[in-house]
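Only a single protein chain was left out; the remaining protein chains are all shown in position.
Chains: A, B and C, in written order; residue numbering restarts at 1 for each.
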Amino acid sequence: MSEHAHSSGARVYVLTLVALLILTGITVGASYINFGSASANIIIAIAIATVKVSLVALFFMHLRHDNPLNAIIFISSLIFLGIFLAFPLIDIQSRDKIIPNGLRVREQVAAPKQAAPAAPAPAAPVHH
Amino acid sequence: MADIVATPKSQSHGDHYDVDYLNDGSLLSWLTTVDHKKLGVMYLWSILFMFFLGGVFALLVRLELMNPGQTIMTAEQYNKAFTLHGAIMVFLVIIPSIPAALGNFALPLMLGAKDVAFPRLNLLSFWIYVTGAIIATVAMVTGGVDTGWTFYTPYSTTTDGPVALMTFAAFVLGFSSILTGVNFVATVHKLRAPGMGWFKMPLFVWGIYATAIIQVLATPVLAITLLLLIFERLFGVGVFDPKLGGDPVLFQHFFWFYSHPAVYIMILPGMAIISEVIPTMSQKVFFGYKATAFSSVAIAIVSFVVWGHHMFTSGQSQLAGAIFSFLTFLVGIPSAIKVFNWITTMYKGSISLAAPMLYALMFLILFGIGGLTGIFLGTMSVDIHLHDTYFVVAHFHYVMMGSTLIAFLAGLHFWWPKMFGRMYNERAAQIAAFFVFIGFNATFLPQFLLGSRGMPRRYYDYLPEFTFLHQVSTVGSWLLGLGFVIMAGYLFASLRKKMDAPSNPWHARTLDWQTSSPPITHNFHEIPVLKQGPYDYFKPFEPSVEGYHE
Amino acid sequence: MNWLRDWMMPLAASEHAKKVDDLYIFTFWLMLAFFILIVYLTVLFPLKYKRKKEGVMTINFSHNLALELAWSVIPLILVIGLFFWGFNDYVESRVHQNDAIEVHVTANKWNWAFEYPDGSRSIKALHVPVNKPVRLILTSEDVLHAFFIPALRTKTDVIPGRYVELPFTATVAGKHQVFCAEYCGRGHSGMFAELYVDTPEQYETFLKEGPEEFKAMPLVELGKFTYNEAGCKSCHTIDGTKSEGPSFKNLWGKSEKLRDGSSVTVDESYIRESILNPTAKVVAGYEPVMPSFQGLLRDRQILGVIEYIKSLK
Partner (left out) sequence: MSSESYGHAAEHAFRQHHFVNSEQQFDTSKLGMWLFLATEILMFGGLFVGFGLMQANYPEAWVAGHHHLDRIMGSINTVFLLCSSFTMVMAVHASSTNQKSKTVLNLLATLAFAGGFMVIKYFEYSHKFHEGILPGRYFSYAGGGPPEQAMFFGFYFAMTGIHGVHVLIGMILIAWLTIRAQRGEFSSAYYTPVDLIGLYWHLVDLIWIYLFPLLYLVS
């Protein structure tokens, strides 16, 4: 149909595959190592996955040479996914914090069923 | 694409090349047709039928609210009635109404294309729509659903009834909407007539294009939300159920991530029709074309970041609420640009007050009310009071019924001659329009007052002090119904006479009017080459299709 | 503009409510101005430029930067103003004093139960002292509900598994309506409560012995009141039809078959037990879903219910 299908030859594909396999090895290896905190490990795993995804998209899916419109579609779907993640995250992370002494939404702390003292010290937010 | 070669008349499609599409092929062949015009017409009839059904539920709801206490049904029946009313109107009527029915019909014609990009996909999406409608009907007759159209958890995961089935119906309908969106984006990008740059496109196309973007990007999230809900009911996974450690507010985030952009899936095509009707009926160049085109896209994008305004009281954080409130207001700006551009377009025009224009003017007023009351709701402290009261009910009927459906009616009357080749009775149309306008306002204007005075929504019973306003509203709904009965009467009547519509009754300049009424199967004898912008009413008409005559 | 406020809004029973009204009325005028402008032009242009002759050419008026900027920038400034105003009032309304009286509110289908700092409780009637900051701590036992007090212009969703707080200071003594504003099923439209804003003395007596009205009422009437307000109504009818629970009509003196096969005569002590410990004796053909009203009904109310049931012959 057009040149782009021919331009990345078999060699590029093989190299891409090798890179992907190596990265997979690294991810699995990294999962045995403790990088200090759980989130550090997750971030590393996600970062490697993102590199892999970019490789697949650029070379296997030809985005590198394709009509930029297709890349725009791909990227905007990721951006909107980011929006979708970001706002609920903002909500959940800040449910307790914005106004000092404000509406405090406590997670399931044992409710004082019996008489509550008139002014309890604001309970620290309990996040599991 | 300078190298486009016109297909000679004699090639491939010889025999049925000149037949108008309505009479091309047997009745049965309609069921498997890939012709965008036939699909548009089939969508139209299905949607009108569903609108009738949703309208019947609406009238029942209003009748129950005629008096406090039980009037004609029990609380359970009432809850099912408004749920089905809302769900039908949203998923089966208003979301497909303009894009799938009128858009399918008019979009390729306006682009000078022979069909949409993926005709078979178009057929598939129609049948998916029908399947969804059938599943929804099954859910209705096997007990009905009482969750409200919003399906909030944990009520929806614990109540009885075929909730999973109803949810599945909405899920299926979502796919129909997605496929339509995919099809339209590709069509607009790839099938424009030679000479039609982006800024030579009719504004209807811009509006549908912006809508299609939302359909593609937002609807999948509805699909997964509903799937999770079904999962939750079947397996008790607990993502949204606090008893199992889940978060019901998260469900609301999921739901509104789709359903707020969905309200712009509803209004953008409506605005798109108005952007077509006003310059045509005023014979005036569109004022602020580019601003209007961009504002459609701006609304589409901003619509993704305001969903939290439905959740100010739901227990989301204040920070999130503040961000959402602020962004909500920003949507007002592109809307303002549109409203004032429409109005200015009429300035020093040559204005005809035929039915499509009457509905367009009605739209301006009703969208004014609907949109401006949205501003009250976007204001945090005020919304805390108004949330889940009849103020909200009134707001969204002004924008959905009063704006989108009125725009749909404008479009229906506008393209009716093109679709069916017949003119309807103009006098009867004006009478119907009168009843619709009076009836609509009588129904929903009192609801603002009800709401601000504290009447909560989804109430089957109410305090005596609200009786009078509710009664006005109920009587209004009958006037509204009367308007629709008259409309059904003269539209059906027009179908029974012989074809008499000229190819261009409104003296429009877009390509859809430069083919016969009704159009031939392949839309145009030759591929049109654009000679003039869509609204160049300040200079003599130069048809883009060879051999065109009115 | 008080007439407008009175026409559109319910009585304002707190400072915050007055602020909300101010903003509402201000927005109303502002939006009305835009609306009048729109209507004026939408009616004027079609009349003035009505088509007189077919096929005329019109002017080429397609841009005007000044106009377009005007109608983008002016609304923008206005809405930013509205945002800050609304946000500010909202934040203020949710900040609470540390000396607030804390009342725990538990919602279930379709009832509101309140528990006061001293451990006393009430159902469907919330008593607070006037001009004292109050903090409600709300949770739900089943689905979402919303606590909506129109007179205070405030509401919040009540969420199962979480505690939500709603601070307010009521300034107008008297009785105000409370609605459930989040759809919760069959009884949603009857899930009311009354907010009694008491003078300090009234509040004291309320805490001691229940509301004064109770003492003044004859027993049967108090029983009827309790039946209607404490939630019995949502499960028991008085016309003989079966609902969630047995009807109260002709109940008195009847011999009830129980689940375990035995039977019992409906008398004072059985009714009292049914209210305080409903699962002890479950009537045949019903599920044991009735909640206990232990601590929720004052003694005189139980006596009233008994008298009331007696009267339903």
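The definition used in the following text is that a residue touches a chain if its C-beta (ideal position, glycine included) is under 8 Å from a C-beta of that chain, and two chains touch if they have at least 3 such contacts.
All values reported here derive from a predicted model rather than from experimental measurement.
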{"item": "Partners of the unshown chain among those that are drawn", "value": "A, B"}
{"item": "Listed residues B:Gly132, B:Gly246 or B:Gly349, member touching the removed chain", "value": "B:Gly246"}
{"item": "Subunit B, residues in touch with the chain not shown (by the definition above)", "value": "1, 3-5, 7, 12-13, 108, 113-119, 121, 178, 181-183, 185-186, 189-191, 216-221, 223-225, 227-228, 231-232, 235-239, 244-247, 250, 254, 522, 527"}
{"item": "Residues of subunit A in contact with the chain not shown", "value": "1-2, 5-6, 9-10, 13-14, 16-17, 20-21, 24, 27-28, 31, 34, 38, 41-42, 45-46, 48-49, 52-53, 56-57, 59-61, 66-67, 69-70, 73-74, 76-78, 80-81, 84-85, 88-89, 92, 127-128"}
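Note that only the chains that are shown with their structure count from here on.
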{"item": "For subunit A paired with subunit C, centre-to-centre distance based on mean C-alpha positions, whole Å", "value": "41"}
{"item": "Whole-Å gap separating subunit A and subunit B, where each centre is the average of the chain's CA atoms", "value": "35"}
{"item": "Per-residue overlap in subunit C, given as positions that touch at least 2 other chains", "value": "91, 94, 156, 161-162, 164"}
{"item": "Overlap residues in subunit B, where contacts from two or more other chains coincide", "value": "249, 315, 318, 322"}
{"item": "Touching residues (chain side subunit B, partner subunit C) in the complex", "value": "75-76, 79, 146, 148, 152, 154-155, 158-159, 242-243, 248-249, 282-289, 291, 313-315, 318, 321-322, 325-326, 329-330, 332-333, 336-337, 339-341, 343-344, 346-353, 357, 361, 364-365, 368-369, 372-373, 375-376, 378-385, 387-389, 449, 452-454, 456-463, 507, 537-540"}
{"item": "In the complex, subunit B residues that touch subunit A", "value": "189, 217, 221, 247, 249-250, 253, 257, 304-305, 307-308, 315-320, 322-324"}
{"item": "Complex contacts: residues of subunit A adjacent to subunit B", "value": "69, 76-77, 80, 83-84, 87-88, 90-99, 102-103, 105"}
